[in-house]
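Every protein chain of the complex appears in place save one, which is left out.
Here the chain labels run A and B in written order, and each chain numbers its own residues starting at 1.
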Amino acid sequence: MGRIADIRIRQVESKAVTPGQQTQVMPGSSRARRSLYWHYMVEPFLYLSPGIFLIGTVMMIPLIIGISYSFQSIELLNPFNTGWVGFENYQKLWSDRKFWLALENTFWWTFWSISFQFLLGLGLAMLLNTQFVGKKLFQALVFLPWAVPTFLSALTWAWLFNPVIGPLPHWMAALGILSEPYNIMGDPDLAMWGPIVANIWFGVPFFAITLLAALQSIPGELYEAAEIDGASPWQTFTKITLPFLAPMIAITVMLRTIWIANFADLIYVMTGGGPANSTQIVSSYIFTTAFRRLDFGYASAIAVALLGILLVYAVILLWLRKKLVKI
Amino acid sequence: MAIAQSRPLLAIGKYAALLGYLTFALFPLYWLLKIAITPDQLIFTEGTQLWPSSLTLDNFRTVLFQTDFLAYFGNSLYVSLGTAAATTLIAAGAGYAFSRFDFGGKRIIIAVMLITQMFPLLMIIAPIYKIVASLGMLNSLTSLIVVYTAFNIPFATFLMQSFFDGIPKDLEEAAMMDGCSRFQALRKVIFPLTLPGLGATLGFVFTAAWSELLFALMLISKNEAMTFPVGLLTFVSKFSVDWGQMMAAGVLALIPSCLFFIFIQRYLVQGLTSGAVKG
Partner (left out) sequence: MARIELKDVVKRYGSVEVLRDIDLDIEDGEFIVLVGPSGCGKSTLLRMIAGLEPITSGDFLIDGERMNDVRPRDRDIAMVFQSYALYPHMDVARNMGFSMEIRKDPSNERTSRVKQAAETLGLTSLTERLPKALSGGQRQRVAMGRAIIRDPRAFLFDEPLSNLDASLRVEMRLEIARLHQKLGATMIYVTHDQVEALTLADRIVVLNGGDIQQVGSPLDLYERPANKFVAQFIGSPTMNIIPVQGKSNGVKLADGALLELPHLFGTIDAVELGIRPEHIDVVEVGDLVGVADVVEHLGSDTNLYLQVEGLGPLMVREHGNIPVQPGDRVGLRIQSENVHLFGPDGNALRCHTNEAAA
């Protein structure tokens, strides 16, 4: 530390001397100059360095290691079969039926989750943007699911769907949705809806909160002006509210899509990917491969593939946003 | 708004919608509590009744005193509080730097932080496991704190930055004109004003750390080091019939989250929009 500072002084001094005209410079000003340099260039990094250090060592370096794993065979259960294998993991991935199924499941999982979360969240936000008695309490209660730990949301919904202790199968049978009260998470055709419902429950508050914030930023005069101009509520909604929310919606949906596509906790706890991989999404597949089979090489290859897909998605979305949002 | 008052049908629709949302949000939690306080012998006979014919606290008693849940609870509390404290401290520094300084590389660092919020964290679960194992830190709660802290720093940094942005720069400059060094200005003027922000960040990070499951599953396998989610999940897969006890444990797990939730409610908008990606 001291040495670095010394070098810096010397550099600064030599710089100050070369023009040879600053005769008025007071003695001791090089010291002051160092403090100025320190203030404006180095000081922010003093505050930042612990954060940068941790992110670097715990996230960025493992990320690079992870990418290198995808070119290796690392199976903890099979320690002699270790070493560089080139693209073998990726070849395996290409012909892995389970991966392609997981990719398809990821799509539907994300699509249905985000659609319902968004629509229900928008509805809730619009309700919360009106006045009614007990609004504060209502808001606190209705946002509560967001605070429930994910593993607990998963367990709770798994239990609700369980015909032994949960009411949902019985109600669905009574409504004629199911032929008899059985657990939909045992049915490969329906199992995905278990985690999706839990995800909707958990995610609606997030959309409601962000959209509510955006709604409240729309100036009230606009609505008054529209009312004076004779706009119907529906016209007000489509001509004022939606256009105003559009940029916010675009960015939130985009980020949320990525988040949900990565979100494996609910699925892992509720179905473990089963039955017959019908609820396995890519990220839960990564986790099962790493955690159950301890095949780190293959898990990393799946992860790199997922990262690539998400990157392509993000680039397309950013491009679309640029094209569509002219503001 | 005026619409609801002038049209009775709309008003009815609105209150029906409110009721619908409320039911959807609370029913699962209600059910959790209901089973937890239903006596064992009634669980199956009255399985789908909305209210049990008799109540008991036996399940809570059993969970608290005859299982390891108290230990899990303590572990989780330790990890979550440790993570929250470390993250908030580090993020406050970083958020302050983002809010108050313009420096080379600022945009790059912000971009990297945003990217870490987007890439699948599970991607690094294998390398993390290997690194932690090679350090001999498996089954150590400290390793969990370090990992969680790193995961939460980007989000917490943006949150803290938004709080610092809300404090006028003039205040610090006035303090510096009054004779403070920057650090003194930070300690005497900025810190007292950002206490609510620090509290909110603590709450958000605590909530996130409290519910993390997958990395804890990977890094912790010894019973005595398990966090609450891991312990509960192990419990579920081992004794999948003791419904009452499991739900009682679930209700217990809910308590700290709910407490922190009440605490951070005021800051939800800021928290969720500043990180933009944090669930």
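General remarks:
In the analysis below, a residue touches a chain if its C-beta (ideal position, glycine included) is under 8 Å from a C-beta of that chain, and two chains touch if they have at least 3 such contacts.
What you are looking at is a predicted structure, and each value in this text was computed from that prediction instead of being measured.
Touching the missing chain, out of B:Val63, B:Ala86, B:Ala175 or B:Leu213, is residue B:Ala175. Those residues of subunit B that touch the chain absent from the view are 168, 170-171, 173-181, 184, 188-189, 192-193.
Here is the rule we use: only the chains that are shown with their structure count from here on.
Residue ranges of subunit B in contact with subunit A, taken from their complex: 1-4, 14-15, 17-18, 21-22, 24-26, 28-29, 31-32, 35, 43-44, 47-48, 50, 90-91, 93-94, 96-97, 100-101, 103-104, 106, 109, 112-113, 116-131, 146-147, 149-151, 153-154, 157, 182, 207, 210-211, 213-214, 217-218, 228-229, 232-233, 236, 243, 246-247, 250, 253-254, 257-258, 260-262, 265, 268-269, 272-273, 276-277, 279.
Residue ranges of subunit A in contact with subunit B, taken from their complex: 39-41, 43-45, 47-48, 50-52, 54-55, 57-63, 65-66, 69, 74, 120, 123-124, 127, 130-132, 138, 140-153, 155-157, 159-160, 164-167, 170, 201-206, 209-210, 212-213, 223, 227, 233, 251-252, 255-256, 258-259, 261-265, 268-269, 283, 286-287, 290-291, 296, 299-300, 303-304, 306-307, 310, 314.
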